[in-house]
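For this view, one protein chain was removed and the others were kept in their places.
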Amino acid sequence: MEAGAMRLAIVGIGNNASALVQGIAYYDGEWEGPLPGVSRTFLGGIKITDVEIVAAFDVSSNKIGKRVVDAIFCPPNNYPDLGVTSVHASPCVSPGIDAPDDQEQIRGVADVLKKQQADVLLYSLPTGLPAMARAYAEAAIAAGVAVVNCTPDPIAGVPELMARAQEENIPLVGDDLQSHFGSSVVHGALLALLKERGVTLVGSYQLNVGGNADFNNLRSMGQGKERSKHRALRQKISSTDSVTVVPSAGFVPYLADRKVGLMSVEGRGWANMPVKIDVQLQVQDSSNAAGVIIDLVRIAALARERGEGGFPVAATPLLKSPHLVEDAQAQVKHGQELLASLADDRDD
Amino acid sequence: MEAGAMRLAIVGIGNNASALVQGIAYYDGEWEGPLPGVSRTFLGGIKITDVEIVAAFDVSSNKIGKRVVDAIFCPPNNYPDLGVTSVHASPCVSPGIDAPDDQEQIRGVADVLKKQQADVLLYSLPTGLPAMARAYAEAAIAAGVAVVNCTPDPIAGVPELMARAQEENIPLVGDDLQSHFGSSVVHGALLALLKERGVTLVGSYQLNVGGNADFNNLRSMGQGKERSKHRALRQKISSTDSVTVVPSAGFVPYLADRKVGLMSVEGRGWANMPVKIDVQLQVQDSSNAAGVIIDLVRIAALARERGEGGFPVAATPLLKSPHLVEDAQAQVKHGQELLASLADDRDD
Amino acid sequence: MEAGAMRLAIVGIGNNASALVQGIAYYDGEWEGPLPGVSRTFLGGIKITDVEIVAAFDVSSNKIGKRVVDAIFCPPNNYPDLGVTSVHASPCVSPGIDAPDDQEQIRGVADVLKKQQADVLLYSLPTGLPAMARAYAEAAIAAGVAVVNCTPDPIAGVPELMARAQEENIPLVGDDLQSHFGSSVVHGALLALLKERGVTLVGSYQLNVGGNADFNNLRSMGQGKERSKHRALRQKISSTDSVTVVPSAGFVPYLADRKVGLMSVEGRGWANMPVKIDVQLQVQDSSNAAGVIIDLVRIAALARERGEGGFPVAATPLLKSPHLVEDAQAQVKHGQELLASLADDRDD
Partner (left out) sequence: MEAGAMRLAIVGIGNNASALVQGIAYYDGEWEGPLPGVSRTFLGGIKITDVEIVAAFDVSSNKIGKRVVDAIFCPPNNYPDLGVTSVHASPCVSPGIDAPDDQEQIRGVADVLKKQQADVLLYSLPTGLPAMARAYAEAAIAAGVAVVNCTPDPIAGVPELMARAQEENIPLVGDDLQSHFGSSVVHGALLALLKERGVTLVGSYQLNVGGNADFNNLRSMGQGKERSKHRALRQKISSTDSVTVVPSAGFVPYLADRKVGLMSVEGRGWANMPVKIDVQLQVQDSSNAAGVIIDLVRIAALARERGEGGFPVAATPLLKSPHLVEDAQAQVKHGQELLASLADDRDD
């Protein structure tokens, strides 16, 4: 894949898009050695700065018609302005689908994708709009474009969509991304550590608060997100019966796009004596997403280039609810091996 | 090895001995399935309740002459009284070595070990007495008894002692045990997780406080312990240059034998945005030791039975400063495999 | 008031009743000096052990008919069993009101109160039953018995009830008790400290989790409780606009009757530099209530004995939403003075 050739369309110009676009610009230029804060400088030979935004969709009137580099700062977006200048995100925001049953709107999106020769469509609308997720997936499949779904609304998890994608050799990557370094990652690691060391779990909780639009939508998205987070933990431990997970325990405006995860784990060690771990995790929520999106869109582009439709197993470790084609824990391990080999492969 | 056959001598009747003796009694009786709070119910076919205390040494006049089950509650010991009755710890505490250069005292200890047919000697005196550690190791070697050293004062790390042990087929297990679930375990896991996820480490600290005698000895033991803890972390990450570790940041009497580990990790993720983890770990310090001692003494007994002198590699993952016979990270991995196979082997 | 003379009726035999009854028994016997863990050993000359339970009401079939000392351990109650034997709580649990509009039921409760010569009725049903709160208050007023309301469902806050109580010289103490040492107390103190020191508040949050029935009722009770908690904070700082308070951020069964309050306060100090405080508060939730209930019922009994109807101002500092008869901050101060004088007054 030649430089600048990874052509990305984004649905939803929110904080994730802001972090992605600004981050790509941040990593532009000369760097010695591996890029800081980045999991994989190369993935299947694709550099971070090879990713170019070629299309963008949103329904907010204050974003439509603006260039992406401007729209990313419109409210309610509140990811920081890093002061970097992007040359990878020149297009204007097109009006997206507002009636997911309207086939004409879907065809319209497909037309834009084809015209812009997009390789991958990133679906990143607010959680809680499953029909919308499906409509964009249909548009992408119609246009022959790979899909990455970073929300818990199902795309890869819709059997009919997955069947069509497999048939037409189109990669569907989803659902719901595992954050780069989020509560599920840290909580899962601690619960796994307890088990590995033979400390018996008594119970645990995980509370998340933040100040971006996601946390304000808590009521509608609560339950789907909670299920997705339990699935993420079960990649690490077999049962989460004694674990309480609250995806949004509160909307805290002053945190803006920062997110705080508060976790507690109680166990029993030798002679039934208590073991307790309390954790506070603080992250920039959308950087956490973008750090994984950058890998998922490269995996999707690579699979598309190789003509591998359906779910690319290499994406498994980066997702909270990956589409399963084999036993869950086996697929995670298999995915990790594939991902490691892609990261090493710098002369693809 | 038949039931009751693992014969243990203990040097230092402090909190570790208290936790060990009471824990063995706690696990006595009928249990369904794996024992709670225990890493390995069986190890090389040896059950926890197979471990019998057959000799004990101390220099405190308030402990000498008392039966072990009484001496474990003498001050400054402050591990809780679990209210269990032990039948595995009947001997009286013998006066131990008080002049480590006195060969007669060393011979005296060796004689007791031989007379009591001890399989393993557990060295568990306060940290900061390297000459004492060496004296007891010499007594054990003279008596043909395996040694487990749970302190950072070197035994396995003394080349001359290790050479003699190898020659005479005596296992030397050391030095300094990794706690069952201690600060090094949790801190190491978090630092490794950061690295695995591609978050760049900015810096980290680990402070430990507690109220038992160990924490009161901070000045004398500080530096050796600090080095040992850095080595433990380097089993997980290559460099600890930006990590501050304070083994005893304060003596806090009301905590008694509880220990609190306070850790903070700061990193940078996507687009240089901050990632921060703050952890409070609370454990019963001596349960944390006893939960690992129970494995180390079984490994030592097994190696002795099999005539395998020197350092048993299976002990590597349980030690902060294991004697190295191969590349450190390779030996940890190798040790984990050996340990796993010993834990499965219930019909030895 | 002579010993044993403070006659209390309890509505709702939940964890609060359990903590109250067991605590009174715990403090029975000989103590030197002030009682540990108690704010006021004497209040208006009434000792803690002067409080006797003379009537009890509940609607749970598994509690009705049992003696109070047994009913307090029925599920879903999960306050610990302290192993103390109470002689202050002999009555059996009567069936309470289940249809709050049924005047016959209300008269039935009033009859029991009169027959048992109760001085004070403690209303302690689950939050979210305002009609029930009112029905019991009517029964108490009809029987000439003082009322203490430890829930956010209004009693003192219902103008009509307050008017009748004032007319008939019956004290109404409410609403919603300030915990003995709860999140509102700690959070309020920290916010006040920030203001006092001239650090500018940026924002703050308070999340509470627990495992008792209260936390399981979160949806119904959420908003009333949230308003009540904001009012409590405004006893300390003028505006809580930038403060997010979540009374129940999650139901965490393994915590049982323990409660965890997680708070964060961000401010700006000299030269706009950040100041941040993160707090974890752990308490036994119902002990926290009982430690204040014991004062409120004594205040109520005293007011009744003195023939002072309506709201006794001395109760102000112990309530989250006190009935206001003057400017809020002035009344808090006035209440503190009255309360202090009552606590000193041991020969009443």
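Which chain is which? They are A, B and C, in the order written, and residues in each are numbered from 1.
FYI, a contact is a pair of C-beta atoms (placed from the backbone, for glycine too) under 8 Å apart; a residue touches a chain by one contact, two chains touch by 3 or more.
In this text the structure is predicted, and so the values were computed from the model without any measurement.
Trainee: Which of the displayed chains are touched by the chain that has been omitted?
Mentor: Those shown chains that the absent chain touches are B, C.
Trainee: Which one touches the absent chain: B:Thr41, B:Thr200, B:Gln280 or B:Gln336?
Mentor: For the chain that is not drawn, the touching residue is B:Gln280.
Trainee: Among C:Ala71, C:Leu172 or C:Leu190, exactly one should touch the missing chain; which is it?
Mentor: C:Leu190
Trainee: Can you work out which residue in C:Thr49, C:Asn78, C:Thr240 or C:Gln284 touches the chain that's missing from view?
Mentor: Checking each option in C:Thr49, C:Asn78, C:Thr240 or C:Gln284, the one touching the absent chain turns out to be C:Gln284.
Trainee: To test your reading of the contact rule: which positions on subunit B touch the chain that is missing from view?
Mentor: So the residues of subunit B touching the unseen chain are 202-203, 205, 207, 209, 242, 244, 246, 249-255, 260, 262, 264, 266, 278, 280.
Trainee: Contacts of subunit C with the missing chain: which residues?
Mentor: 19, 22-23, 26-27, 36-40, 80, 82, 180-181, 185-186, 189-190, 193-194, 197-200, 267-284, 287-288, 290-291, 294
As a working rule, only the chains that are shown with their structure count from here on.
Trainee: Quick check: how many Å separate the C-alpha centres of subunit A and subunit B?
Mentor: For subunit A versus subunit B, the centre distance works out to 43 Å.
Trainee: Could you tell me the distance, in whole angstrom, between the mean C-alpha positions of subunit A and subunit C?
Mentor: Spacing between the chain centres: roughly 46 Å.
Trainee: Residues of subunit A that touch two or more other chains: which are they?
Mentor: In subunit A, the residues touching two or more other chains are 278, 280.
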